[in-house]
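What follows is one structure encoded as structure tokens, with my remarks underneath.
Entry: subunit A
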Amino acid sequence: MEEKMNFILLVPILFPVIAGVFLLWKREFQKRRSLLIFVGAVLLLTGAFAAVGILGGERRFTAFYLTEELPVFFKLDELGRLFASLVTVVWILAGFFSFAYMKKEKREKRYFGFYLITFGVLLGLDFAGNLITMYLFYEFMTLASLPLVLHSQTGEARMAGLKYLFYSFCGAYLALFGVYFLVRMGNTIEFTPGGVFESSFLLEHQTLFLVITMLLVLGFGVKAGMFPLHAWLTAAHPVAPGPASGVLSGIIVKGGVLALIRVLYYLIGPDFLIGTKVQKAWIVLTLITIFMGSMLAFREPVLKKRLAYSTVSQVSYILFGLAVCERTAFEGALLHVIAHAFIKVCLFLCAGAMIYQTGCKRVEELRGIGKRMPVTLWCYTIASLGLIGIPPTSGFVSKWYLGTGALDGKMPVFSWLGPLVLIVSALLTAGYLLPVTMRGFFPGEGFACRREKEARLMTAPLIIFAALTLFIGIFPETALTVIRAISGVCI
Partner candidate 1 sequence: MNAVYLLLVVLIPPLAGAVVAFAPWRRRAHWMCFLELAVILNSVLVWLLLFNRPADTLTLIHFTGELSIAFRLDGLGTVFAGLVSFLWPFATLYAFEYMTKEKHERVFFFFYTLTYGVTLAIALSDNILTMYCFYEMLTLATVPLVMHTLSREAILASRKYLYYSIGGAAFAFIGMIFVITYGDTTEFLLGGVLNMSKVGENRDILQFIYFLTFLGFGVKAAVCPFNSWLPKAGVAPTPVTALLHAVAVVKSGAFAILRVTYYSFGTDFLRGSFAQNAVMAIVMFTIVYGCSMAVKETHLKRRLAYSTISNLSYILFGAALMTPFGLVGALSHMVFHALMKITSFFCAGAIIHQTERIYVHQLDGLAKKMPKIFGIFTVSALALMGVPGLCGFISKFYLASAAIESGNVLSYFGIGCLLISALLTAIYMLSIVVRAYFPTGEFREETLEGISDPNWMMLLPLIVFVIFIVGFGLFCAPLISFFGDIAGV
Partner candidate 2 sequence: MGNHVLANYGEVVAMLLFGIGFTNLLLQKNMIKKIIGLNIMDTAVYLFLAEKGYIEGHLAPIIVNGDLSPDTYINPIPSGLVLTGIVVSVSVTALMLSLTIRLYRRYHTLDLDEITIRLKKEGR
Partner candidate 3 sequence: MNAILNFPCFSILLAMFAAIISSVLKGKGARILNTCVVSIVALMSLAALIFTVRTGECYVYVMGHFPAPLGNELRFGALEAGTALFFAVIMLLSLNGGRRKIKLEIAENKEHLYYVMVNLLLSSLLALVYTNDLFTAYVFVEINTISACGLIMITEHGRCIEAAMRYMIMSLLGSGLFLIGICILYDLTGHLLMSDIHASVEAIVAAGTYSVPLLVTIALMVVGLAIKSALFPFHSWLPDAYGYSTVSSAAMLSSLVSKGYIFLLIKLIYRVIGFPIFTESRVIDVLFIFGIVGMIMGSLSAIKENDIRRMISYSSVAQIGYIYMGFGLGTLAGMAASIFHILSHAATKSLLFVSAVGLTDVSGNHKDFERLTGAAYRNKAAGVAFTVGALSMVGIPAFSGFVSKLLFAQAALDQHGKMLPALIVLAVSSVLNVIYFMKTVIRIYTPVQTGYPSIKMRENKLFVMTLLCFIALNLLLGMCSEPITEWIVQGLHVFA
């Protein structure tokens, strides 16, 4: 029975893609309402299918062979489950947020079409069972999300979109260099926890593998906004419509993280990396990114850009955790994946809601926003606290794990430098996020405004995200059991 049902893995991938293509191909809907119903139904159904897959047992499915050596192969393992559930939750919620947000935008049909396609592609990325399949979906992820960035079709958006595209492909091709080698040198390209290479084989080709690893890190790091190829992120995320920038920052950057985990922990094996120059270089890069991202966010006046810089910084927390190659840090990284996803989506959605409601984009314009949109700003505040890492939010837990993990790691300098940078960056985070809250709630003397009506379709997802942030912060064990299962096999 298990055997027969394996193709079910394909359903949540193909269903939204087909629905999205159908939507693009179809003429305009007569009423906006029917469009929304269609999209909503697809989102929920996909969620259901994905849940069936995620909650079911171990599944493996080979769809077809690109060539004899390259099967397109899907497999559900713990890591995939984790990411897939994350994607599903965020995507559906952000989708509902979009229903309200997109009212003011043109070309809704196209937006939702690609939104659905991207959903499917992301699930495919999470379910991918081997390197080639993952790479396939990785590239499609870039392509499918491009129209979301380009949506407003202004000159700025086009520039940003092209930047996004070219940086992403640059990264993809850097990584592809490594992919070629991994495919050719390894016995298998199926993801196996702990790596597929014999350590003696790795030592024999040490230089080559170091180069490959570095390229893979740099390449997939592009998607995760790692210095030096991070510039696309702050250009592309802010120009997208609010919910789109939310999912871009919250989920799609995690595609890079997932790819890195896959190649480093499931193909090459973390043991190889420990103590090498590549690891040091990588850690340096992540620390630079963390610090730089925060600094840049600190002096950025436009809210969404500020959040984008914050993403740059925060995702590198995750990368730092991966780079340390230590169990606790790894767990922290995964936890931060979840935490950051919820938090950043929440923040971006808040920003979107504010823009939607008031049209204000710059931080100084948002004075007194708390009076006008209290719910939104409360959610924003909770998420901000989470991002800073104040208990009892999820950010605190993940950063705690990251910090202790780094201290446990047996690296000479970085074991103390890393946590230090994390803390400095956290301070900076507080510095750039909280002013909005403070000005919002305490506009100061002589500020008068009335409370505006907040759309329920918007506030509901915000509240859910904020709640999730708190929930994971208070009950981290829920997530940690899954994460421990992963780290147990990987390291």
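Just so we're on the same page, a contact is a pair of C-beta atoms (placed from the backbone, for glycine too) under 8 Å apart; a residue touches a chain by one contact, two chains touch by 3 or more; residues count from 1.
Keep in mind how these were chosen: all candidates are chains of the complex that A comes from, given by their letters.
In this text the structure is predicted, and so the values were computed from the model without any measurement.
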Practice problem: For subunit A, choose the touching candidate in this complex from 1, 2 or 3. | Solution: 1
Quiz item: If you look only at subunit A, which of its residues touch candidate 1 in the complex?
Solution: 64-68, 70, 132, 135-136, 139-140, 143, 146-147, 150, 153-155, 157-158, 161-162, 165-166, 169-170, 173-174, 176-177, 180-181, 183-185
